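Structure first, commentary second.
The complex appears here without one of its protein chains, the remainder shown in place.
The block that comes next holds chain A.
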Amino acid sequence: MGGLEKKKYERGSATNYITRNRARKKLQLSLPDFRRLCILKGIYPHEPKHKKKVNKGSTAARTFYLLKDIKFLLHEPIVNKFREYKVFVRKLRKAYGKSEWSTVDRLKDNKPSYKLDHIVKERYPTFVDALRDLDDALSMCFLFSTFPRTGKCHVQTIQLCRRLAVEFLNYVIASRSLRKVFLSIKGIYYQAEVLGQPVTWITPYTFAHDHPTDVDYRVMATFTEFYTTLLGFVNFRLYHSLNLLYPPKIDGQADVELKPAEGKEYAMDSESYLEKLSALSASLARVVAPTHEDEVEMDEFPVEGETAEQMDARKKEQEALEKHKKLFEGLRFFLNREVPREPLAFIIRYVVGRLSLGRPATPCLPPPVTLRVPPPQWVFDSVNAKLCLPVADYFPGVLLPPHLSPFVTEQEGDYVPPEKLKLLAMQRGENPGDSEEEEEEEEEEEDENDKEEEEEEDESEKEEEMKLKKMEEQKTQSNKVTAGKLRLEDKQRLEQEQQSEEKRLAIMMMKKREKYLYKKIMFGKKRKVREANKLAAKRKAHDTAVKEEKKKSKKARRA
């Protein structure tokens, strides 16, 4: 045989991947720089299909990058900036050591800096791509904006994050795109629909952070560096899509009002601006003055292949959305001091409620017709349910109804908590007012049923006794021939049995791989059912316990 000897691992998948260390050497970067580059450029390791082949026969745990990705990084201009920065730091240190202050000043003037614009454009070639990846960016910015300014990261970063977060909130208010809110024990989840893309983010509750020691803040800061750039550009585009000025300006009229009359500024200009913006209570200035009633009726373009039903459904959806947007129309909210201000202000502003802070009704306004004092959960639940829930359930002193996650859409076979069922019924327009009475009635009925059941049980016991007696009799008269009983065969059941047997036999004939898959799927299904049953049982036990307690207390009251 002629030709060169073919060596192993020189072709195929082994050449498509590169280990991290080799990639680092190829790029001539230190590990922190490499990490930073990967974070900024969005390069992540890949799991090869045949790890052993790629690993050249070894089974050691290694992370692999695509060789193409690393080659792509080679051309990145930021890599050079990293090197420049390293040199800069070295020079600066030297100048400090020699106390050459003029050199220090000169060096600081020429500090190398880089921009991430091109990377954002490269990673997200279209705007929709950027929107899809906004979840983490928002969550991170909201987290960083709550950090204390004590050296966990640069103060400028924190301020920038705060600004961008507030700007985004203002956009959501202006565009009316909030869809869901959820108070979890971790923080508050929000979901907005921005240009058709669901964007979900979480904000922590406003407490001081207990900064953990086992977290590398440098990694988080690098992520934030990229996210702030991304969010800035996204905000710009979003504001312009609404014809709003960016950076946002508070609407002229409000601006005049807010300015102190003496012309003295009580705080730094930029800070007060951010404060005003983050109050979320003023509307924003537009590029083009809004014409009144610019809500033009949308023309309907029937999409091909869409049936009338679908059209109707879409229309209904639209109507529901409109209704949702005008949920709190005409209501006026007074926030108490102890409620978290920002999330509530955000939500109430979003659904066109009008917001006053702290002070109860000001004299110049007509006094509110009915004064209700629902807890904040009512607002959140109403927004999620897309209707004004009855306030009676939420009055102070009453045990609050559970707060359900709006992100869960139960599929068939999943466990649905009864509160959700009630809510769904309410959304369908069924009368929720009678439900309590019904419940009470039901309770009574149930009591009756219980009695009946008990009676039935007694009866059944009697029957059993009779049977036993008969059996004994039969035993004693074993030699006698008794009339045969006609055994009725349950045809349905027989058929079912037959079908299940057929199925069992067919499963026997499955191929090994398919059988494995089938068993896995069935296992998952069974587990789901088991969990749903468990939850249902727990609920039942809880309900009965509560009922009994009620009964006891009632009896105690009667006695």
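By definition in this document, a contact is a pair of C-beta atoms (placed from the backbone, for glycine too) under 8 Å apart; a residue touches a chain by one contact, two chains touch by 3 or more; residues count from 1.
Simple rule for what comes next: contacts and distances are computed from a predicted model.
S.K.: I notice the complex is incomplete. Of the names "Ribosome biogenesis protein BOP1", "Sorting nexin-4", "Translation initiation factor eIF2B subunit beta" or "28S ribosomal protein S14, mitochondrial", which is the UniProt protein name for the chain that's not shown?
M.R.: The missing chain's protein name, per its UniProt entry, is "Ribosome biogenesis protein BOP1".
S.K.: In the complete assembly, which of A:335, A:400 or A:426 touches the absent chain?
M.R.: A:400
S.K.: Decide which residue listed in A:22, A:46, A:332 or A:386 touches the omitted chain of the complex.
M.R.: Only one of A:22, A:46, A:332 or A:386 touches the chain omitted from view, namely A:46.
S.K.: Thinking of the whole complex, not just what is shown, which of A:74, A:242, A:424 or A:517 touches the missing chain?
M.R.: Answering carefully, the residue with contact to the hidden chain is A:517.
S.K.: What does the interface between chain A and the hidden chain look like in terms of residue numbers?
M.R.: Within chain A, the residues that touch the unshown chain are 35, 38-39, 43-47, 49, 63-64, 68, 72, 109-110, 117, 120-122, 124-127, 129-130, 132-133, 135-136, 139-140, 143, 182-187, 189, 200, 204-205, 207-212, 214-216, 219-220, 223, 232-233, 235-237, 240, 246, 338-340, 375-377, 400, 402-405, 407-408, 417-419, 498, 501-510, 512, 514, 517-518, 521-522, 525, 535-536, 538-539, 542.
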